[in-house]
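Here the complex is missing a single protein chain, while all its other protein chains stay put.
Up next, chain A:
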Amino acid sequence: MRLPSLKTNVDSNQSVVVTKQKLTQKSFVTNLGDYLMEKLFLVLGTLAIFILLLIVGFLFREGSDAIREVGISEFIFGQSWYPSSSDPRYGALPFIISSVMVTVGALLLAVPWGIFTAIFISEIAPKRLKEMLKPVVEVFAIFPSVVLGFIALIVISPIVANVFNLSNGLTAITASVILSVMALPTIISIAEDSLNSVPSDFKEGAYALGATKWEVIKDISLPAAKSGIIAAVMLGFGRAVGETMTVLMAAGNAIDMPVQQLLGLTIPDFLTSVRTLTANIAIEGSDVAWGSLHYSALFVVGMILFVITFIVNLIADLLINRQRGALRND
């Protein structure tokens, strides 16, 4: 039996013609819309990158005077910073060492602490507690830095002074402690995300082989989440090394080399007052004569900070990519 056609009145040849027309038809409005959207994204995207490049270019241009006059090696290896002296010195080494000390000190505290907390939230905490902890941790990431600096000044520094028997509690270690608290939420949040995204297949496979919870965490979850955890540490580093207000308030800002002699070795002294690269720019930037050598020298300090963060990010990127390359699915 023949089925009745649904389009009884339409000539089949005609419908083919209509289909052909539809296939080749182009709407001017749709095309224009597409064109404009594409260009809009292109312009916004390039503009953002262009502005960033412009800032870097500006930094280097403004700093070039001081580099030419003082020399880059004086900046990196010089140990005294006397910009207002009749015989000015522009050795930024104390600031570089201070920045590295304060940041590394903060990460030494924050990374293990943060990763353990992330493991606890992601793998151990019961579901209800987990749902409560995650947002609480994230709220701490938006804590104003000046408040934390004030806490360092009022609470942490007297404790440091007491414990280590110092006359002044505003030291590198005070800054490290408060910076680690600042970096913690970032580290916990990103590390927890990456632990959470480890497929449960992997964990089940390990449990089925008789692995204990700790073995699953150590041998399966942590390695699988490695790139995310490296990213978390790097973001924590960025937060700590670029932080200004808190260290300005907590670290004491002395411009001497923060080192001591121990058994003939020069080692960093965490119990002394330090001034970081960021703090130095903030302190001196406000009252420097525009266009002077000192002004240009502060841009060089900014350049050094930029180069440090750039190198660390680059290394992190390489580590993450190398790991992806080793385990790519092809």
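Please note the rule applied: a residue touches a chain if its C-beta (ideal position, glycine included) is under 8 Å from a C-beta of that chain, and two chains touch if they have at least 3 such contacts; residues count from 1.
In this text, contacts and distances are computed from a predicted model.
Here one chain is missing from view; checked against "ATP synthase subunit a", "Carbohydrate ABC transporter membrane protein 2, CUT1 family", "Phosphate transport system ATP-binding protein" or "Nitrate reductase gamma subunit", UniProt names that protein "Phosphate transport system ATP-binding protein".
From the set A:71, A:158 or A:205, the residue in touch with the chain omitted from the display is A:205, counting the whole complex. Interface note: of A:115, A:220, A:279 or A:304, the residue touching the hidden chain in the full complex is A:220. Along chain A, the points of touch with the absent chain fall at residues 127, 199, 201-202, 204-212, 215, 219-220, 223-224, 326-330.
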